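What follows is one structure encoded as structure tokens, with my remarks underneath.
In this view, the complex is presented without one of its protein chains, the others remaining in place.
Labels run A, B and C following the written order; every chain starts at residue 1.
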Amino acid sequence: MAALLLWIPLMPLLSSLLLLLAGARLGERPVALLGVGSVALSALFSLAAILSFSASDGVAWGIETLPWFSALGLEVGFSLHFDGLSAVMVGVITGVGLLIHLYSVAYMAGDADFARFFAYLNLFVAMMLILVLAGDFLLLYLGWEGVGLCSFLLIGFWYRQPENGYAARKAFVVTRIGDVALALGLLILVQQFGMLNIQDSVDQARQLWPGSDLAGWVALLLLGGAVGKSAQLPLQTWLPDAMAGPTPVSALIHAATMVTAGVYLIARTQGIFMLAPQVLQLVALVGAMTLFLAACSALVQHDLKRILAYSTISQIGYMFFALGTGAFSAAVFHLMTHAFFKALLFLAAGQVIMSLHHEQDTRRMGGLLRPMPFSALCFAIGCAALAALPLTSGFYSKDAILLQAYAQGGAGFAWWLALAGALVTALYSLRLFVRLFLGDCRTLPEPDNRPLLCWPLGILCLLALFGALIPQPLHDVFSAAPQAHVPLPVHLLVLAMPVIGLVAGIWLLLRHRDWRQAFATGALARWWRAGWGFDVLYDWLLVRPLLWLARVNRRDLADLPVQLLVWTSRICHQGLSRLQSGRLRHYAVGIVGGAVLILAVVL
Amino acid sequence: MIGAAELRALLPLMLVALTAIGTLLLAGFRRDARLAALGYQGGLLLTLLTLPWALPEQPLEVTPLLRIDGFFGYFAALFVLVAMAVGLMMQRQVRSKTSGERVEESYVLLAICLLGALVLAGAQHFAALFVGLELISVASFALVAYPCGGRPSTDIRQRNSLEAGLKYLVLSSVASGFLLFGIGCLYLDSGSLAFAPLPPSTSLALPGLALLLVGVAFKLALVPFHFWSPDIYQGAPTPVAALVATLSKGALFAVMLRYLWFGALQELETLVPAVALLASLSMLGGNLLALRQRDIKRLLAYSSIAHLGYLLLVLLAIGHAGVAIEAGAFYVLAYSLTTLGAFALIGCVCEAGDEPDYRLEAFAGLIWRAPLLGASLMLILLSLAGIPLTVGFIGKFYIVAAGVDAGLWWLLAVLVAGSAIGLYYYLRIILIMLAPQSEPSGIGGGRWLVYGLTLLLVLLGVYPLPVLQWLPVL
Amino acid sequence: MTELPVEHGLLFAAALFCIGLVGVLIRRNLIFILMSLELMLNATAFVFVLGGALHGNADGQVMFLMILTLAAAEIAVALALVVHLYRRYRSLDADRLEAMKG
């Protein structure tokens, strides 16, 4: 099995290397073959791995492949670890990844940098797989930074528009802040245990740390990393801008997989978080806040992809909330379902955008129901799942989250926020659908229904509907949540919330035009649309001071003393030279003066 | 009491004196520069060869005035070599310009200077000091002003040499006045002119020593007694400038070493602040004055001021550091060798044309015009700056060693600062020399002397052991 | 004969010396400068004579003679140069000698 596991990330890695080196010379077809084929292969391998894993009564495999390095006091190896959690992640990544690769073949057809695109995309898949398969924190960190790099490269894929480059840099730098926190967390582990093997160090922590606040620190720093990668408060600002990348990229990286890495990290190290309940509460709070704020922002966005971006932030917020309340399995469950329906939404959005000649502004859309029924169907299913309408996959996962959260912690502030979030989610899902497909047609589309575009969508529709049925072998990864009794009213409330939102939405959006106006141009709306002003805040707090510093000290103030010395010695030189007047008697005066000086010093 | 041993010990001095007289007579019979040069060099060569034989095993006191010992031997050899090199430079000058100037007597004067230097090297008595000093001075007045002989013309060389000669004469006489007055005070105080510890009853000793210091500081061109040196260097004929820079300063420094060595140490203690002041002033002032100087000869004058400043560290360390004496002795060698090289090079680069050009620009593109000369110049400058594999580095190494051994930390700090400034203008010349080829100007003769000196400078820089064995030690 | 106190002699010499020095400093005519130099040298010579008298040994007198010879030699060279100077500038002003500076 070891070899199999090894090949899962290796396939896309090799193909991406091949594409990077030789891609420019290959035509589109071989490139597509290579790009998609590699991912398909690794999907097959992972399927095999998952099957044989679940066959072997779910015992985790730890695989020590090669030593990476052994320094004085630190040993690190390329070790892989495969358990239920990895299985779910691998499945999601390769499965959804494969579909999105297929879709991209059609979507990117004719682009000058076709090969480069697939090289990056494969590299991303490889890195993501390394990230989730890593049995060693340093290897995980490699994947962690690797996916960050790929996201940077893909956001800036169309590098000729400067704003794309800016968005890409912003994404990387903001997440790097989180990465630094993560790195510091790892440093503590190194200091304490002298190793970075995930399982061992978590076990060590379980044994050694109860009571000590070290667990708290490590958990906090890990949370920092997770927050950065998963675009949660306060580091969420990069994700909406990241939509500058091609739509499949947004679907794969900025919705389905990479942004959930933070969730994976916390789930993976839950052993440590369990030791620090206060940090766990913080996680829940962060999640709840984020999901509500992002949902509100999503409610008032105009740009189609920005709506989806904010909804992504908000959904990941749900996952964090779940993690924070100890509902780990629910979080991972939602991670999977979200991957399905959010990928679906993005790809469908991509289709719409393409057929509207890269028009992204929802204000110029509408009435697309008749010309593009298939997309409408996809959107309907996606929005339903997003809004967690009953019988969709999203419904089950979100229910699980809210109920387990209630069961664990009762109805706290965070819980009510989450509940409210559910309502808002329903609202903006509805608004999205209405904006796109109902009303009168503003821009005439040229529907593009190539099979390569449609098939992946179809499959994703099915997954979005019935993905909840896929079993998750998580029972022996997480300590099973104690089954507390959830009263019926709560059940009903959770069940009803999306429906209420839907009804309210219909009532608001269809009956009351002025509310729509309010959505478009309210002060509150503008504030929300600007993402609650976080960007402005950071601009003033961090960016401008940094730029100012850079500007004032471009010429390196540390050089001034040197210049000063040079200057003084020049002055002295001139002064002394002036004394050298050439007059005999002045020289004689010099002698006499010197004599006086010496006599004065001596006597 | 003069016996055979004493006569044998005095042989070098007598030989040099004979050389002077002989050259004079030769010039009297046939006015031929070649012949005079031949006689001069021959005499000096003889002196050099007989020197080892003449030196007694044990230090020998010849009259109360002179003491012939290893110290004398080392410096005598050094000075004779320097004088020979200067003689060679002079010869080249004669060959280079055919202005019909009569140069025979200059060899006589050179020999007299050398005689004075030898006397100083052996002096253990103020009378000897005085005689030697004035022998050098008076002869060098004449040498500096030598070119102004002949009918007056608008020739700049003539005018400058006259001016330099007069300045040198007047100022140095003033300085000698101070020196003599100082000696007089000491004599008045102790009743003896021998180099020896002064008796404790010293009311006049301090002023005496101070005045003595004034005179010495002038001859060594220490700030603030340095004003004369750039003008003299510039005005005097290049070989004579080299002579003034090396022989007279070296000899005087030697005699000071001897004086301090012979018991005057506790007097030194009282002088230390003054000497330290002079040293710091010279190290900084000299380098600062040279910083942006555009005339190469003046620049050398200033840099030699700085070097004498470094050298003073030795005088201060002499009481506390075992290496002080040898450090001083070696530094004089390194300094003389490098300076001679520099002047020889000036002679053959700047005085190639009929009108000498002492601007730094004269060296522009030298390394491309004449690679070997360029390399020599670079090595000479590096040696002045004290960069390894040149004799200058060993010298500086010795000085710093003495300073560290004696714990003169503040002076060492000043030395570092001074050297840092110095690096600027040495490198500046190198950069000018590396500049792309400027107008192609010719190269005068005498480059072999430069090569020889440079070679020596590198050899001693890499493997100074042969010399180190000869160094006088406490 | 009465004992001459050393201090007086020394003060006398110092005074002479300073006079000479001041002369060098303030006079512009080279001849006068040279004369002042002579004065200084003789002042120092006097100190030696004084010392010789005080300690009753001959060194002082010897030095005195030597100083006289030195003075003579210096003046010899100096006058030669002065002649040249006069030929060139038609004046004996020491301040004319300022071609070299900086």
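The rule is simple: a contact is a pair of C-beta atoms (placed from the backbone, for glycine too) under 8 Å apart; a residue touches a chain by one contact, two chains touch by 3 or more.
Going forward, contacts and distances are computed from a predicted model.
**Student:** According to its UniProt entry, is the unseen chain "Heterodisulfide reductase subunit D", "NADH-quinone oxidoreductase subunit M", "Monovalent cation/H(+) antiporter subunit G" or "Branched-chain amino acid transport system ATP-binding protein"?
**Tutor:** "NADH-quinone oxidoreductase subunit M"
**Student:** Could you list, sorted by label, every displayed chain in contact with the chain left out?
**Tutor:** A, B
**Student:** Out of B:124, B:419 or B:454, which touches the unshown chain?
**Tutor:** B:419
**Student:** Hey, which of A:212, A:449 or A:553 is the one touching the hidden chain?
**Tutor:** Of all options in A:212, A:449 or A:553, contact with the hidden chain holds for A:553.
**Student:** Return the single residue from A:105, A:183 or A:235 that touches the missing chain.
**Tutor:** Result: among the candidates, A:183 touches the missing chain.
**Student:** Kindly note down the residues of subunit A that lie in touch with the hidden chain.
**Tutor:** That gives, for subunit A, the contact residues 20, 24, 67-74, 138, 141-142, 145-146, 149, 152, 156, 159-162, 164-166, 168-169, 172-173, 176-177, 179-180, 183-184, 187-188, 190-191, 546, 549-551, 553-554, 556, 558-559, 561-562.
**Student:** Please identify, in ascending order, the residues of subunit B that touch the omitted chain?
**Tutor:** These residues touch the chain not displayed: 269, 272-273, 276, 316, 319-320, 382, 385, 387-389, 393, 397, 400-401, 403-410, 412, 415-417, 419-420, 423-424, 427-428, 430-431, 434, 463-465, 468-469.
One rule holds in what follows: only the chains that are shown with their structure count from here on.
**Student:** Select the category (line, ring, star, complete, other) that matches the graph of chains linked by touching.
**Tutor:** Chain contacts: complete, every pair touches.
**Student:** Go ahead and note the Å separation of the Cα centroids belonging to subunit B and subunit C.
**Tutor:** Between these chains, centre-to-centre, one finds 26 Å.
**Student:** Using Cα averages as centroids, what's the distance between subunit A and subunit B in whole Å?
**Tutor:** Here subunit A and subunit B have centroids separated by 78 Å.
**Student:** Where the CA atoms of subunit A average out and where those of subunit C average out, how many Å apart are those spots?
**Tutor:** Between these chains, centre-to-centre, one finds 96 Å.
**Student:** Mind pulling the residue numbers of subunit C that touch at least two other chains?
**Tutor:** Each of 21, 24, 33, 94, 97-102 in subunit C touches at least two other chains.
**Student:** Mind pulling the residue numbers of subunit B that touch at least two other chains?
**Tutor:** Residue numbers touching two or more other chains: 166-167, 170, 174, 230-231, 293.
**Student:** Going by the contact rule at the top, pick out the subunit C residues touching subunit A in the complex.
**Tutor:** Of all residues in subunit C, those touching subunit A are 21, 24-26, 28, 33, 94-95, 97-102.
**Student:** Write out the stretch or stretches of subunit A touching subunit B in their complex.
**Tutor:** Residues 569-570, 572-573, 576-577, 579-580, 582, 584, 586-588, 590-591, 593-595, 597-599, 601-603.
**Student:** Could you pull out which subunit B residues touch subunit C in their complex?
**Tutor:** 126-127, 130-131, 134, 138, 141-142, 145, 148-149, 152, 159-160, 162-167, 169-170, 173-174, 176-177, 180-181, 183-185, 187-188, 191-193, 204, 230-231, 234-235, 293, 295, 298
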